[in-house]
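A single protein chain has been omitted from the complex, and every remaining protein chain is retained in its original position.
A and B are the chain letters, set down in written order, and residue numbers restart from 1 in every chain.
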Amino acid sequence: MTSLKIFIVARALALIPTILILITLVFFIMRVLPGDPVIAIVGMKAPMERVMELRRELGLIDENGNEIPLVTQYFNYLSKLIQGDFGRSLIWGKRPVLVEIMEHLPATIELAIAGFLVSIILGVSLGVMGAGRGGKTNNAVRVYSAVTYALFIPWIGMMFQLVFSVWLKILPVGGRIGVGLEPPTYTGLYILDSLISNRLDSLISSLRHITLPAITLGLVISGVFSRITRTSVEEVLRQDFVVAARARGLPEYKIMMHVLKNSFIPILTMMGLQLALLMTGAVLTETTFSWPGMGTFLLERIQYRDYTTVQGTVVFFALIVALVNLIVDVFYAYIDPRIRY
Amino acid sequence: MSDMLLEVGNLKTYYFTHGSVIKAVDDVSLEIYKREMVGLVGESGSGKSTLGLSIIRLVPPPGKVVDGKIIIDGEDLLKLRDKELRRIRGKKIGMIFQDPLTCLDPLRRVGDQIIESITSHIKVDKETAREMALKVFERVGISPERIDDYPHQLSGGMRQRAMIAMAVVLNPKLLIADEPTTALDVVVQSRIMDLLEDLKNERKMSILLITHDLALVIERCDRVVIMYAGKVCEIGSVEEISNEPLHPYTKLLIESIPNVEKTQMELKPIPGTPPDMRNPPLGCRFWPRCPYALDKCRSVEPRILETDNRVVLCHLYGG
Partner (left out) sequence: MYTFKPILTKIIPKMPLKTMGIVGLIMIISVVLMAILADFLTPYDPTKSVGLSLQPPSLNHPFGTNKIGQDMWSRIVYGARTILLVVALSTIMSIVIGVPLGLISGYVGGILDRILTMIMDAIYAFPSLILAIAIAAALGPGIVNTAVSIAIVYVPTYFRMVRGQTLNVKSQLYVEAAVAIGASPLSILARYILPNVVSIVVAVFTLSVADVVLTEAGLSFFGLSVPAPTPDWGFDLRAGHPYLVSGYWWLVTFPGLMIIILAVGFTFLGESISEYLGLREVRA
């Protein structure tokens, strides 16, 4: 398996430039603001001391009050990042950004996983059904993926809320769990934690709360997945070994397994690339359903002009994207022995 | 007639594409007897591959078998449903293809693929299946430790042997081989053909060898079926065909075989190109390229003439 290890290392190294570029981009965007961020935070009439203090916080000036050149600021920021210091919040008593991110991350992860599952179930089954059939089913799947992709998440979420929470009153309108029902923390994922600690009430409440957001997110993303699945499966079905396998008299379900396993790889790669889509969707879903995750967190901090936190969060997102791409590549190589170096 | 293994009667397989119909196999009848190797010869587009796929009922869409009968062991394959067909594929009729690399699942070891074939048809446990696989691997000439390799780790010749192994492991009565040696070099080709011949004799199996190479057929087969543009032109034994070809197409094919012994150094390809199968010529389909074409040939389709196992489709013989 050493060829796999080499592959992992090589791919990880290749990621570094990408991450660097994104961090740089975010840094310069934040720094090149028109107007003075400090004034924006504290207002025009703030005492000089407060202004100086903030300036120090933001890393604009050093202890002696001298302006730090932009390039030096950049390298300072970079070196802090490497040590795991994402900066500190400008508002909530200088809490480290990383800590705050970690508090909100599990909620987003839980939602993302749930939405992902829904979209896979919907998307892959539709894609498989539509594959290899001509004409009408083909176009039906096409129309489906076109429409679902264009559904603005907040709106569809709100429509669901309208129907199921306001008119039918069978599901909660927002939030992650009923008041006081949080399970003890093991993983931070309420559903898992409820299962681990055997708390039925928490489990039911978290499941009820996650239903609408997950379906909203999953529905919108399933369109893309269904198209990806359909094209991949069709590609594979066209290959000769399917005919050869049928010629050997293998039962249809075994052939479908072969087909799926072979189309798994392109499907997975493309899904990994859709992570960006998933994250965007998650952010929109969270704000619609008052889901206390990264999306709501980001929005809140933007409104409070907590620039360091916003910057740190965006950088964090970049890291996640890079990491997931790496994992997808590695998984890809694991499944397909031809890919390794 | 108790020697007959497979009877194909008036088979028609058409491809229905956007706006046109391609009559790939148009009213073909032939017989395959037990323990014989029959060569099915034709240019590309002649319908020979489609015929092979039709027999095993794997014609890809938009193709469809439209008419006719295919009888093996008293069963008409065209009347069977998918489940029953699956029983026959692999066990009674096997098929191997031209390019073994694309025909084997690249993600699984070859041994596992054979074992899967075995267990899909007969109830044996994994160890027995594996032993059967090892044995057949040995028989086709692959060293047993390669059983756990992936397809891309084997050479071209070995892959073809692996495919043959998979096809014959359950002792089918008929093996359809679609251009099995076209992608291999001459030396390997010869060995593979040796293997097929040996298997035919050992296992009392018949082989339908689909190829464009008439010379190969004359060298190895018992009987020959010549196809052109979806129709059977001529059927006969290898001696009859090579010494006394009846159909003009056959004659031209024989003449075009390069012969090192003869002093002529020129290659004699057949002039002209195969017809567009969406709009084949009226009358006899071969007339545009036929040196003996009569007026009749341009408008009237010839009828099949049969005399004790000799079949010919040509006006010259009163058809």
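Quick notes on this one:
Operating definition for what follows: a residue touches a chain if its C-beta (ideal position, glycine included) is under 8 Å from a C-beta of that chain, and two chains touch if they have at least 3 such contacts.
Values in this document were obtained by computation on a predicted structure and should not be read as measured data.
One of A:73, A:138 or A:269 touches the chain omitted from the figure, and that residue is A:138.
Residue A:159 is the one among A:9, A:102, A:117 or A:159 that touches the chain missing from this view.
Among the residues A:173, A:237, A:260 or A:330, only A:173 touches the chain that is left out of the figure.
Note on the undisplayed chain: of the listed residues A:9, A:196 or A:276, the one touching it is A:276. Checked against the full complex, the one of A:25, A:121, A:170 or A:257 touching the unshown chain is A:25. The chain not displayed touches chain A at residues 17-19, 21-22, 25-26, 29-30, 32-35, 134-136, 138-139, 142-143, 146-147, 149-152, 154-156, 158-159, 161-162, 165-166, 173, 224, 231, 273, 275-277, 279-280, 283-284, 287-288, 298-299, 302-303, 310-311, 314, 317-318, 321-322, 325.
The definition used in the following text is that only the chains that are shown with their structure count from here on.
Separation between the centroids of chain A and chain B, computed from CA atoms only, is 54 Å. Chain B contributes residues 53, 56, 58, 60-62, 82, 86-91, 94-97, 99, 102-108, 116-117, 120-121, 150, 152, 163, 166-167 to its touches with chain A in the complex.
Residues 134, 239-241, 243-252, 254, 258, 261-262, 335-338 of chain A are the ones that touch chain B when the two sit in their complex.
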